[in-house]
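Everything on this sheet refers to the single structure shown next.
Removed: one protein chain of the complex. Kept in place: all other protein chains.
Presenting subunit A:
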Amino acid sequence: MAVDIRLASARITRENTNAQEPQHLMTPGDVITADTGFMRGHGTYMEDDKLHASVAGVVERVNKLICVRPIKTRYHGEIGDVVVGRILEVGQRRWKVDTNAKLDSILMLSSVNLPGGELRRRSEEDEKMMRDYLNEGDLISAEVQNVFADGALSLHTRSLKYGKLSQGILLAVSPSLIKRRKTHFHNLPCGASIILGNNGYVWICPSIDEATEQTGGFVQDLEPIRTAEREVIARLRNCVALLAEHRMVLFDTSILYAFENSSKHQVKDLLKPEVMKEIADMTRHRLEIE
């Protein structure tokens, strides 16, 4: 299979299996109500004394307040969330981080663990060395420390489990697909680690052992990765992508089931729509019977 061209008419549609359609589904411009007694919430606008939806989503009502919760949205951060982000800019005592939120998040120099000891005063030297610690383009895992009034997030990496990420694959999925769990760091038994950021960024990397965990990621191992390990990572990546494509919630069990179900296919075959659907259906079924 070097080239695989298909026709749109042969497209496999994503039919909802256990689906009852959610009630009050709106598309942008739909009239929610003509009653003026309601208050205008997020995702709505008023025109000609009627309340319209400004996003595609589900209507939610709290007493007199009407909101539309969008189906496709950017990440809406909450304190304590684990996120994966990419450094966009190095600034005065802070880094700007892309976390798939509406605004760029901020990582203060004072809220990172610098290499060589947890409790160290941040000197002016450190400020000058910021680019050596984290440069533009670098990936980090972090926790949301605070949410500012405008919705921007402030992050921290003051624990050894957070920090700079080394070799691996980043995959962006919708934030709503990540299941909130006690832990978002998983060392999967198939021989790879995965970080499911609450912001929808999924990081897949070779298994992390104790020693590398202690460095906060500042010591990077850029040695080639063994092919067997690489194949596991590629397979995991495709599994996560196919689950996301079929709108299935991502957590350790669902990913592991998809991984196991995919074992009879070659890694690159997991990119084919029919194989993707088959594995997603098998995984859904297996999750349902448990």
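Quick notes on this one:
Here is the rule we go by: contacts are C-beta pairs under 8 Å (C-beta built on N, C-alpha and C of every residue); 3 or more make two chains touch, one makes a residue touch a chain; residues count from 1.
Note that in this section contacts and distances are computed from a predicted model.
For the chain that does not appear here, its UniProt entry gives the protein name "Ribosomal RNA-processing protein 42", which is one of "NEDD8-activating enzyme E1 regulatory subunit", "Ribosomal RNA-processing protein 42", "Proteasome subunit beta" or "Chaperonin". The chain omitted from view is touched by exactly one of A:D4, A:D35 or A:E78, namely A:D4. The residue from A:V62, A:A149 or A:L222 that touches the chain not shown here is A:L222.
Of the residues in subunit A, those that touch the hidden partner chain are 1-9, 11, 13-14, 86, 88, 135-139, 165-170, 220, 222, 224-225, 227, 230-231, 234-235, 237-238, 241, 266-268, 270-273.
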